[in-house]
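In this view, the complex is presented without one of its protein chains, the others remaining in place.
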Amino acid sequence: MMPSILTKAAASTLALAVLATAAVAQDAAPETAEAVEYALAGDTAFVFNTLLFLIGGFLVMWMAAGFAMLEAGMVRSKNVSMQCLKNIGLYSIAGLMFWVVGYNLMYDGVDGGFLGSFTPKAIPAPDAEAAGDGYAAASDWFFQMVFCATTASIVSGTIAERTKMWPFFIFVAILTGIIYPITGSWQWGGGWLAEMGFSDFAGSTLVHSVGGWAALAGALIIGARTDKYSADGKVMPLPGSSMPLATLGTFILWLGWFGFNGGSQLAMGTIADASAVSKIFMNTNLAAAAGVVAAMILCQVVYKKVDLTIALNGALAGLVSITAGPLDPSVPLAILIGAVGGAIVVFAVPLLDKLKIDDVVGAIPVHLLAGIWGTMVVPLSTDGTSFVTQFIGVVSIGAFAFVASGIVWYVLKMATGLRVTKEEEMAGLDKLEVGVEAYPEFAGAGRI
Amino acid sequence: MMPSILTKAAASTLALAVLATAAVAQDAAPETAEAVEYALAGDTAFVFNTLLFLIGGFLVMWMAAGFAMLEAGMVRSKNVSMQCLKNIGLYSIAGLMFWVVGYNLMYDGVDGGFLGSFTPKAIPAPDAEAAGDGYAAASDWFFQMVFCATTASIVSGTIAERTKMWPFFIFVAILTGIIYPITGSWQWGGGWLAEMGFSDFAGSTLVHSVGGWAALAGALIIGARTDKYSADGKVMPLPGSSMPLATLGTFILWLGWFGFNGGSQLAMGTIADASAVSKIFMNTNLAAAAGVVAAMILCQVVYKKVDLTIALNGALAGLVSITAGPLDPSVPLAILIGAVGGAIVVFAVPLLDKLKIDDVVGAIPVHLLAGIWGTMVVPLSTDGTSFVTQFIGVVSIGAFAFVASGIVWYVLKMATGLRVTKEEEMAGLDKLEVGVEAYPEFAGAGRI
Amino acid sequence: MMPSILTKAAASTLALAVLATAAVAQDAAPETAEAVEYALAGDTAFVFNTLLFLIGGFLVMWMAAGFAMLEAGMVRSKNVSMQCLKNIGLYSIAGLMFWVVGYNLMYDGVDGGFLGSFTPKAIPAPDAEAAGDGYAAASDWFFQMVFCATTASIVSGTIAERTKMWPFFIFVAILTGIIYPITGSWQWGGGWLAEMGFSDFAGSTLVHSVGGWAALAGALIIGARTDKYSADGKVMPLPGSSMPLATLGTFILWLGWFGFNGGSQLAMGTIADASAVSKIFMNTNLAAAAGVVAAMILCQVVYKKVDLTIALNGALAGLVSITAGPLDPSVPLAILIGAVGGAIVVFAVPLLDKLKIDDVVGAIPVHLLAGIWGTMVVPLSTDGTSFVTQFIGVVSIGAFAFVASGIVWYVLKMATGLRVTKEEEMAGLDKLEVGVEAYPEFAGAGRI
Amino acid sequence: MKIVMAVIKPFKLEEVRDALTALGVHGLTVTEVKGYGRQKGHTEIYRGAEYAVSFLPKIKIEVAVSADLVASAVEAIANAARTGQIGDGKIFVVPLEKAVRIRTGETDGDAL
Amino acid sequence: MKIVMAVIKPFKLEEVRDALTALGVHGLTVTEVKGYGRQKGHTEIYRGAEYAVSFLPKIKIEVAVSADLVASAVEAIANAARTGQIGDGKIFVVPLEKAVRIRTGETDGDAL
Partner (left out) sequence: MKIVMAVIKPFKLEEVRDALTALGVHGLTVTEVKGYGRQKGHTEIYRGAEYAVSFLPKIKIEVAVSADLVASAVEAIANAARTGQIGDGKIFVVPLEKAVRIRTGETDGDAL
C-alpha cells in the first residue's frame, strides 16, 4: 500500500496532467473533446478506485470474522465466548479510534516526519469531491480502518485464555488510536521511512509485524497460561475446541486477503492498475497455497503426521510473507516466498514453546516472523529497494511497536492487572467476565 | 433506498438530459463529441449501477446465512437443524414469491397509491436494455428480492423452538409475496408515503420494523416456549447452543449490511454517487461499532458482566438504527444513532421478558425498536423530512404489518395449528419434523 | 463460460474494430474523437471485465470454504479434522498445479484439438497489457483456477471418512493438473467439442460432472465405509456431526455460485453483458430456491419428514442444474430446471445406497446427476444447441473423466493403498494422519 | 450407608434435587446417560435411510445417604420424578461401605 | 438382584444389547466413559508438542437383573463384547438391594 497522500496524486495523475495540457492548448476541437474525455475518464477512474477501496475494504472487514473464528476454534470451550466478545469488541473499538484520531495521526500532515495530527478524520460532502481527488475520502478511510483493525485482531489470539477483557480493550484503543497510526505514518503516511525508500506494499511490517510485536510484548508481560508449561519444562498441549471453526477462520482470512493485498494497489481505473490488482490476486493465492503445501510436507517429514493447525498457520504465513510485495515477484518467486513462510511456522511454533512464550494461535510466527521475512525479501523483486533500508524499516518499526506496546501493557498490569486469577483461568474466562458459556450444553455446565 | 421507479429516472437523468440537449444542438463538432461521450458515460453508469446492485445484492443474500448462523447459535441443540432448515427454506420461498408476485406488487404501477399489480416480474432480454434504463432490470430485482428475504429472516428467530415448520413457511410466503410488498409499495414503490415525504433510505422501517412487527405478532399469537417463564413469573434462561455460531452470524450480517445500506444508494456511476456509497459504508460501520461499545459498557454497568449475546445484538441494533439514514448524518451523529441502538437492546431485552414476550434471538429489540428509533431520528440530518411524517410512516406501516401478520398467524393457528405439542417441544423440533439431529454425537441421541 | 481464447476476441471486438476503422478514416475531427473514445471505452471494458473475473473469482474461491464446511458437517467428529485438512490442501494443490501445467494444457494452442500445451502459465507485466486483450491475463487465470479447484472439492466429500490423505492429494494433483484441463480444453479451450457446438456455459459438465465422475470412480474403487452397509444389505445411517456447519457450507456455496455463473459471462463492459450477468444472478438464485422447495416438498411426501441434508443438497442440485445454461432460460424455465435438480437428489440419494455406492455428502447426485440433467436441458432455451451434441459432450467428457480417474485411483490403490485400515477407520482418520482431533473436548478422547 | 442411584427424565432434575434438599441431602452427583427400556424411541431418517433411535437421553443421579434416610430419599425421588408416562425411570439402592470427604478426610456419616 | 456393570468397546453396544434382549432383559442404562488400562492409547501431536492420549472412549452399561439371571447376563455380555483384542473391557457385578420403577412404584423383581 502506498502512502495515501501519494496515491491521490498517482491515481489521478493522468487526468490532471492531461487536463492541464488541454488547458494550455485549447485551439482545436479534437483537443477539446479529448480534454473532456479524459476528465470523464477521471470520473470513471474515481469510481473504480473508490470501488476497489470499498470491495477491498469489506473483504478486509470480513477478516475480523476470520480472526474471531480462528481464535474461537483454537481456544478451549471455556474461553470461547470471551474470545468472540474480544474480537467483535476490538473491531468496534478500532473503528471508533481510527476515526477519532488514528487516521489523521497516520495521514494528516506527516510530511516526511514521525506522526500526523491529533484530530478526527473529516469527510467532505459527496458532491464536493472531484475527479482529481482520485477516490472518495470515506472509501479510503474505510479501507485504511480495516487494516488498523486487523492489527488489533492479531493481538487477541496470542494472549487468549488468560487476559482480562477491559484492560485488553484499553490496549486495543491505544494500539489502534496511537501506536499503529504512528508507525503507519512513517511509511504510508509519507513519513521518514517512505522518504528513505522503505517498501511495504500491503503491510507485512506495518500491519502484521506491528500486530505481532504488540502480541509478543503482551505474551511476555502477561505470561503463559497456567497449565501450559509444566514445572519440569514440558510443553502441555492445550488443544483448541473446534478445528472446523479454525479452518473456517483461515478460509475467511484467505478470502479477505485478496482485498488486503489487491486493494493496496489503491487504484483500478486504468488497464495497468487492473492488471496489477489481478497479478496481486494470483501471487497472493499461490503464496498461500505454497505455505500450506510446505507446512504439510514439513510436518509429515518432521512429525509423521500433518497437524491441521500448522497447515492453517502455513496458509496465513504464506499470505503474510507475500504481503510486503505481492505485485513485483514473478509467480515462481511468489511461490517460494510463501513456501518459506509455511516453513517458518513449522519450526517457529515449537521454538516459541521452548522459550516458554505462550502464543495460543501462532500469531507470532505467522504475523511477526513471516512479516519480517516478507519485508526483507522485497528487494529480490522490487526495483529501488535495498536490504539495508528494509532492515531499517523492520527494526525501527519493530522497536517502536514493541517498546510502546510493552509500556502500555506494563502500565495496565500495574494499574488494573492483566490476568485473571488462577481460579478464574481454571474455570474459564467465560464464567467471570462474560457470564455466557459458549457451548452450555456440550459437556459443560449449564445443560444440567 | 429510493423507490425503484424513481431511481431509473434519477440514475440516468444526466445522460438522457444531455442527449436530449445534444439532439437539439447538433451544429458543432465538439458538441457531437460531447453527446456521444455522455452516451458512453451513460453506458458506464449503467454498468456501475448494475454492479452496485449485484455486489450489494450478493452481500445481502449472504445475510441469509448470517441469520441462519445467528439463530442456530441462539437456539438449543435440539432445535438447531430445524432452525437451519427454516432459514434456507424461507430464503428460497421469499425468492420465488418475490418473483411470482412480490416485485410487481411493490413496484409496478403504484403511482402514489397503496399497491402495485399482481403479476410476475418480467425481465427484458439483455440486449434490449439501454443506458437510459440506468441499470439492468434483473439486478434490481435481485437487489430488491434479498431485502424481501431479509424481512422473513427476522421473523424466524423470534418464534424459534416452538413453531411448526409448514405453517411458518406459509406465513413466509404471504409475508414475502403480499405483506412486505404492500408496505414497500407505499414508499419505495412510489406510493402515498413517498409522496408525503416519508424517508427510509435502506429500510429501518420498511424491512426491519416490518419483520419485527411480523415477529411480534407471531410471538404473541404463538406464545412463549413452554419452559421460558415459570409459573411464579420468573424468567428461565434457555442459553443458546453455540456462541461462536451466533458471533459468526453477527459478523456475516455486519458484512452484508454494507451491501444493504451501500447498495441502497442505487447508483454508483458518478463521483457523487460513489462518494455517497463510501460515506454510507463509513457511517454504517461506525454505527455498528458504537452499538457494540454502548451495549458492552451498559452491560458492564448494569450486570457487572458483558453478555456476549447482548453485544452481538448491539452491533445489529446499531446497524438497524443507521439504516433509515446512513448517508446524511455526520460521523458523530452516526455514532450516536448507533450507540442509542445498542442501548435500546440492553434495556429492551429484559423488558420483553417482563412482558412475557418470548423472543429467542432478540429480533424485536434489534429490528423493531431500533428500526423505529432509526426512522424517527432521520429528520435530525435529512433535509425535507419531518418528525410528523416519519411518525405517520412508522405507525401506518407498523399497523398494517402487525395487523396483517396477526391475521395470517391467527388463521394459520386455527387452520393448521402453529405450535408443536409440549412433548415435541421438550424432545426438540429436530426429531419431529426434520428427523436429523444437529449434533447427533454430542450429548444427543444417535451417537450411542 | 466461453472458451477463454474466444473471449478475448469477443470482449474487445468492438474496440478493435472501431480502432481499425478509425485508423483508416482519420479525416474528420469528430471521427478522431470517436476513435479515442472507443479506445477509452475499451479501457473501461478491460477494467470491468477484469473486475468481473476478480469478483467472480473470489466468490468461487470462497466455495472452497463452503465445501470444507459442508463436508466437515457431514462427516463424523472423528474425521472432521482430516476433512478440513483435505479441503485446504486440495485447494492449495489445485492452485499450484493449475499454474504449473493446468492452465496452458487447457487453453494454450488447443485449436480444435484434444489438449493444449504442457507449460506453466506466463503472465505479462501489468503495463504490457492493452485494451485489446479484453481483461488482465492474471484475472483470467485466477477465475479459471478456482473452477479447477472446485472440481477437486467435489471429490473429497464423496470418498470421505476412509481415504488416506497423501494418495488423495496425489489424485488431486493429477485431476487438477491433467484430467480437468484436458476435458476442459475440449470445450472452453476451444477444442473439438466447442467446434462441434457443445454448450456448457459455466460448467455443469466441465466442472461438476467431471468432479462427480472422479468421485464416482473413487467411491467404486475405494469402497464403502466399513459400517455403512450391513451384511444383510441394510443401510446404516452414519449421521454427520454438525448440521449448522453443513448449512453454512451450503450458503457459502450458494453465494459463491453467483461468481461461478455470473462470472462465466466473462465480460461486463457493456450494457448487454452487465444485463446478462444480472439475468444469470436471477436465474441462478431461483433455480437454487426451486431446488430447495422441490426437495423439501418431496421429502415431506415420501418420508413425512424433511431431511435437512436433502434440502441442502437440493439447493446445490438446483445450482448445478442451471449452471450449463444460466442465461438463456426464461425465469419459469430456470425454476423448473432447478426444481428437477432438487427432485433428482431426493430419489438418487437412496438409490446410490441401494447400489452400495457410499457417497458421504451426496456429491454424485448433486454434481454428477444434476450436472448431466442441466447440460441435457440446454437446447430447450439456447439457440444453436442440439440434444445430440449435448449428449456427445456429456458422454465423451464423462467417459474420459471416469476412465482417467479410475486408472489413477487404481494405480494409487496398487502403489500406496487408498484406504486406512479398518482399525484406523474405526478410530477415526484424525488420529492416524492428522493427530489433532476436531473437537477434543466434546465426548471425544483428549478432554480427560 | 447406601448409594441411591436413580435414572430419571432430564427435565425432572431440578425437582428431584429440590425434593432431596428438603430431606436434608445436600450433595449429589449427576451423569448424562442414555436409557433403553420399554419407552420406545423415535424413528429418524437420514438421507433416505430410516433408523430407530432406541436409546433416550436420561439423567442418572447418585446420592450417598445414611441408612435411615434411604427410604425417604427413594420416596422423595420417586415422587418428584414421576410423570406417570412410560420412561419415568428406575431407582436402585446399592450398599455403601465407606465414604470419605476428600477435603477434610472425614469419613462415613460425616462425609456425606 | 445385582447390577451388572460392563465397560465395553463403543461399537459393541448394539450386539451386547441384542444379546441381553435375547435373555429377556429389556432395560439398561448406558454411559459414555473413558477407560484407562493395558490397552495403550495413541500419541497425538498438537503444534509440535507430542502427548499421549491414554484414556480411550468406552461405553459403560449398567443393567439391573434378578439374581438368577446374573450368570447368563455376564456370559452374554462377555460373548457379545469380545473381540479378543486388548481393551475389550471388564464386567463387574455389584449387589443391588432395592429397585423401584418410578412410574408405577413397583419394586424389586417387578421393577426390572
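As written, the chains take the letters A, B, C, D and E, and residue 1 is the first residue of each chain.
As a convention for this text, a residue touches a chain if its C-beta (ideal position, glycine included) is under 8 Å from a C-beta of that chain, and two chains touch if they have at least 3 such contacts.
These numbers were taken from a predicted model, which means no experiment stands behind them.
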For chain A, which residues reach the chain that was dropped from this view? 227, 426-427, 431, 435-437, 443-446, 448
Across the whole complex, list the residues on chain E that are touched by the chain not included here. 2, 6-8, 31-38, 55, 58, 60, 70, 74, 77-78, 81-95
Residue list for chain D contacting the dropped chain reads 3, 17, 26-31, 64, 94-103, 105, 111
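FYI, only the chains that are shown with their structure count from here on.
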Starting from the Cα centroid of chain B, hunt down the chain whose centroid lies farthest away. E
Contact tally winner between B-D and B-C is B-C
For the pair chain B and chain C, the C-alpha centroid-to-centroid distance in angstrom is 31
Whole-Å gap between the CA centroids of chain C and chain E: 48
Shared interface positions of chain D, touching two or more other chains: 32, 34, 44-46, 55
Shared-interface residues of chain A (touching two or more other chains) are 29, 33, 37, 40, 44, 51, 55, 239, 242, 248, 303, 305, 307, 309, 439, 442-443, 447
